[in-house]
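With one protein chain held back, the other chains of the complex are shown just where they sit.
Right after this comes subunit A.
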Amino acid sequence: MKKINGARIILEGLKRQGVDTIFGYPGGKVIPLYNELYDFSGINHILTRHEQGAAHAADGYARVTGKVGVCVSTSGPGATNLVTGIMTAYMDSIPMVAITGQVATYEIGKDAFQESDITGITMPVTKHNYLVKDVKDLPRIIKEAFYIASTGRPGPVLIDIPSNIQQAEINFEEFEILHNEPIRLDSYNPNYEGHPKQIKSAIRMINQSKRPVILAGAGIIKSKASKEFIKFVERTNIPVGVTLLGLGSIPTAHDLCLGMLGMHGTYAANYSVFESDLVIAIGMRFDDRVTGNLETFAKNAKVIHIDIDPAEIGKNKKADIPIVGDVKRVLVKFLEKMPQREKTEWNETVTKWKNENPLVYKNSNEEIKPQYLIEKISELTNGEAIIVTDVGQHQMWTAQYYKFKNPDSHCTSGGAGTMGYALPAALGAKVGLPNKPVIAIVGDGGIQMTSQELMTLAHFNIPVKVVIVNNSYLGMVRQWQEIFYSNRYSQVDLEISPDFVKLAEAYSLKGVRIETPSELDEKLNDLLTSNEPVVIDVKVSKEENVLPMVPAGGDSHKMLGIKGEL
């Protein structure tokens, strides 16, 4: 009789979930899995150079494709190396399945070689996790994991699989029976339909409001509701502020879009919220980077809050009308009932704020201003590339100056703020959407956290463009030290750094340095359009600040540097 072992059940299970690519790194406790992978057809494995890279790559892959990203590691250090990536995905609600090897069931709890309690460690950063103790549970658990990861509010699910479970065999027929059992999760029922009564009340509230503003979050993108959202915005003529992860839900250049909200948001977006009498929060969670001081945030406004996760409602900001549901389905219902609402005086006021206080910086002919670099990338790619950023100043400049046109075109670690994210996530994004240009924009600090993945770009010939915004500082920390700690630059100087061009070459990649604005104008286009991976080390002015800025916990309408200077 034909047999199948646990390792093969994993691969079969993945394949049947529609997985064609996984990111991983082998080791002792997943050798049985890798042994099956050796001649398994239909699953492409990308060997990253560090497990953190595998997790971020799965994340980037998931963000741009909307599919579940899969990463694999061995037990112990392999599994703990995934943790940063899992936590990053958790904070941003990214559908992911992480598969880890574990010591054999009979060794668990005995401090066996490379044992770590990874289900315990990841409990707070996964939507759910499993430790598999019987091979017969494996077919069901794999199905459940994908179901949980991708439904409701998405998130990472970890499956920890002891090596002897990977080796254990069952009859193939039994596997088929187990696999075909329908998923039964009595305790997990995400609610997708917004309550019609609540929607009716919300429409009434919108019609009664005088100074409404929309807060657009990542939920719009995740539920693929961008089209409906733009319709809703145009139907109601309500101005929109966008969260960092909501960028792309509506084109930045849209007449009703005020740009980003929050700490480094635009004056118009933050000020409109402050003056508003109604905020309509869609697929966002009132993160402190958006609200600043909650006491003064939208102080005089009623709140309509639409989100798939009931726990987000009332967590940070009280909602007058909560609507729990999938953003797309809720917006469709709104559109059925919502009459056309004309522009009002409020639109004029807001537009005036927008026109009088655009994002500004002082450009230069001598040195490359980072904002100019981002504007240039935006222009050359027509706002249509997939942009993956790391964490720091360059991340904020990209959010401010890249004119996003499409949903699913911006990947960044928003909730977690994980340095080292960009390069591996970009790699995953490019593997997911090989026909789209993918640009990683990363600081000279962040690139050094995961630069080993340059090898992965070369190995699999993944033509990601890596743009290093090189200011020779841990820029964002330097900025805080300048503004809030009287210029005491403690441990942020990166003057001593590798030669990134040579580093690229060491990985047999093309490396180019750009040091002046004219060089940038001359070279950037060709570099971004060629069909090969390339590392572009762009020397930018060293002490530029991201402005405007709301100090952490400050009143979000009291911004520093509205005119581009402190």
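Observations on the model:
One rule holds in what follows: contacts are C-beta pairs under 8 Å (C-beta built on N, C-alpha and C of every residue); 3 or more make two chains touch, one makes a residue touch a chain; residues count from 1.
In this section, contacts and distances are computed from a predicted model.
A chain of this complex does not appear here, and its UniProt-recorded name among "Acetolactate synthase small subunit", "Anti-sigma factor RsiW", "NAD(P)H oxidoreductase" or "Metapyrocatechase" is "Acetolactate synthase small subunit".
If you put the hidden chain back, the residue from A:G66, A:P310 or A:G561 that touches it is A:P310. Screening A:P77, A:G120 or A:P196 against the full complex identifies A:G120 as the residue touching the chain left out. From the options A:I148, A:A268, A:M338 or A:I562, the residue with contact to the unseen chain in the full assembly is A:I148. Touch with the hidden chain on the side of subunit A covers residues 119-120, 123-124, 127-128, 131, 148, 185-188, 309-311, 313-315, 318.
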